[in-house]
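All protein chains of the complex are present and in place, except for one that has been dropped.
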Amino acid sequence: MSRGEIKEKLKRMIIEELNLEDLTPDEIDDDAPLFGEGLGLDSLDAVELVVLVQKHFGVEIKDMDEGRQAFQSAHILASFIEERLAA
Amino acid sequence: MAIIGVGVVGGFGCGMTDLAGALTQGGAAVKTVSVKTSKGMVSQPALLADPSSLERFVPKRAVRRIDHFSRLALLAAHLALEDAGKLHAERQKMGLVVATGYGATRTTFAFLDSVINDGDPYASPTLFSNSVHNAAAGHLSILLGVTGPCLTVSQFDMSVASSLLSAWQWLDEERADTVLLGGVDEYCEVLGYCRHRLPGCQSAVIGEGAAFFVLSRDAETSPPYGFISDLQIGNHWGRELSTPHDALLLLDACSSEYRQYIRGDSRVASYSPIYGSLPVGMAFDMAIASLSLKEGKVFPSPKAVGNPFRLNIIEQEQDLIIPQFCCVKLTENGQFAVVTLARR
Partner (left out) sequence: MKRAAPVPITGVGCLCAAGMNLQQCMDSLFRGTRHAAPPTRFETSHPVNYPVFEVHADIPTTALHHGVELGRTSRLAVAAAIQAVQDARWIPEQLRSRRVGVCMGTTVGSAMNSEEFYRQYRQAEDPDMDPVIRFLAGNPATAVARELGLTGPCQTVVNACSSGTDAVGLGAFWIRSGICDVVIAGGADELCRVTYNGFISLMISDDSPCRPFDRDRKGLNLGEGAAVLVLESDQTSQARMKKARSFVLGYGSASDAYHLTAPRPDGSGLRRAISEALNHCGRSAEEVAFVNAHGTGTPDNDRVECRILQEVLPGVPFFSTKGYTGHALGAAGALEAAFTVACLEQGRIPQSVGFATKDPELPACPVKHPTTVTGDIAISESLAFGGQNAVVIFGKEGA
C-alpha cells in the first residue's frame, strides 16, 4: 500500500469509525493535529484509534507514549503505519 | 417533592403535547420489529422512540459517540428542563438520578460483537465505556454541566421508585435544590428475542423511551404538575396495598397481581399501550399523572389494554375530580412500589 492509499484509508476510517459524519476525507488536513485543536479528538478516541489501526492495518501501538507520537497528524500516522508495514 | 417540569420521548412521539395527543386518541403508532429465531424471522409489535430532535438542544458533533440509549435520556432531560424554564439555569445545586431496567443493551451487545467478530484484542473501548449503566448519567452531567450528586439505579421494574428515594434524600439533606430524575430503557433485538422465548403478558407491546422530571423541594407553592406526595417501596409479603380512597391507580391491568393486592373498589387506569412495556414504565405513568394534574382531567385507558381481571377501569373521558394519582408497580416476587402524585 502506498502512503497516499494509507492516508486515504486512514481518513475514511477515522470519519466512519469515530462518527465524524459531517466530514469528508478531503476536509481532514494532512498536517492538522488530530487531537485537541484541529480535528478535536480526545483520549477515548485515542484508545479507539489504537484498536482501529491494529484492526484495519495490522499495526500495533504498544502504549500511549507511542500513540501520542504517531497520532500527531494524519500524515504522521500514515508514515508510522507505512514504516511498520514495511518492517 | 414538587414537579416543575416533565420531558418525555417514546412510541407516542416526543414532548408532553405528543403524549397528550396519544392519550386523547387512545393509542400510539405501533411499529413492527423482526426477531431472529432458529425458525426464521418472527415479527413483533414495538413502540419505538426517535431521539433525533436532540439536535434542537445539542449539536450533532457533540453527540457523535453517544448511543441511542443515552440520546433518549438526553432528549427527555432537555425537554424537562425546557418545560421547567431551566434550560439555561445554574447547575451547581442540581442533582441527577437516572433509573434504568436494562441499561444500554444495544451497546452492551455491540461491545460483545466487537470481541466476538475480531477477537479479544479488538474490543472497542468506546463501546465498552458507553455500555456501563451510568454512561447516560455521565453524558448528561457533562453536556448539562451538572456537578452535584449523580446516581444511576438499576432494579428492573423498581428502578424508578427506588431512584425517587435518592432524589428525596438530596433535597431533604440540602445537597441539591433541584433534581433532574428520569427513567430510560431501550429496545434491542436481543430483548425482543427474550420476550419471544420468555413470554409474559401477551397483549403487552414492547416499548422504549425516556421520561424525565425536574423536581424541587415542596416549598414551591404551586408547581405546574403538583407534588410527589408519598412513596412506598418494599416487599408486601402478601398484604393488600394501602392507597387513598380518592386516588386513581395507574397500573398494568393485564397482571393478576394487581387484582389480588389492590383494594377492590379502587378506580384504575392503565396506559401501557401509549408507551409500551418496559421496566421504567412507572416514569411514564408518573408523566401521565403529572399531565392529568396539570390539565385537571382524567384520560381514558386505551381500549387495547383489555381488562382480563375485571378491574374498575376508567374507559371513557369523565368529568371526575381526581385529587391524587397512585402509580403502582408490583413484581411477581412480592416487591411493590406506590408513588402518589397530588395537587398539594
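All chains are identified by letter, namely A and B, in their written order; residue positions are counted from 1 within each chain.
Please note the rule applied: contacts are C-beta pairs under 8 Å (C-beta built on N, C-alpha and C of every residue); 3 or more make two chains touch, one makes a residue touch a chain.
Model, not experiment: these values are computed from the prediction.
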item: Touch criterion as defined above, residue of B:Arg175, B:Arg259 or B:Arg344 at the omitted chain; value: B:Arg175
item: From B:Thr37, B:Ser242 or B:Ser256, residue that would touch the chain that is not displayed; value: B:Thr37
item: Absent-chain contact - pick from B:Gly148, B:Gly207, B:Gly276 or B:Pro302; value: B:Gly148
item: Absent chain, residues of subunit B that touch it; value: 36-38, 91, 96, 102-103, 105, 108-109, 111-113, 115-116, 119-121, 123-125, 128-135, 137-139, 141-142, 144-156, 158, 162, 165-166, 169, 172-175, 190, 193-194, 197-198, 233-237, 333, 335
item: Footprint left on subunit A by the chain that the document does not show; value: 42-44, 47, 50-51, 63-64
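Operating definition for what follows: only the chains that are shown with their structure count from here on.
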item: Residues of subunit A that touch subunit B when the two form their complex; value: 18-22, 44-45, 47-48, 51, 54-55
item: Interfacial residue positions of subunit B with respect to subunit A in the complex; value: 60-61, 64-65, 118, 121-126, 129
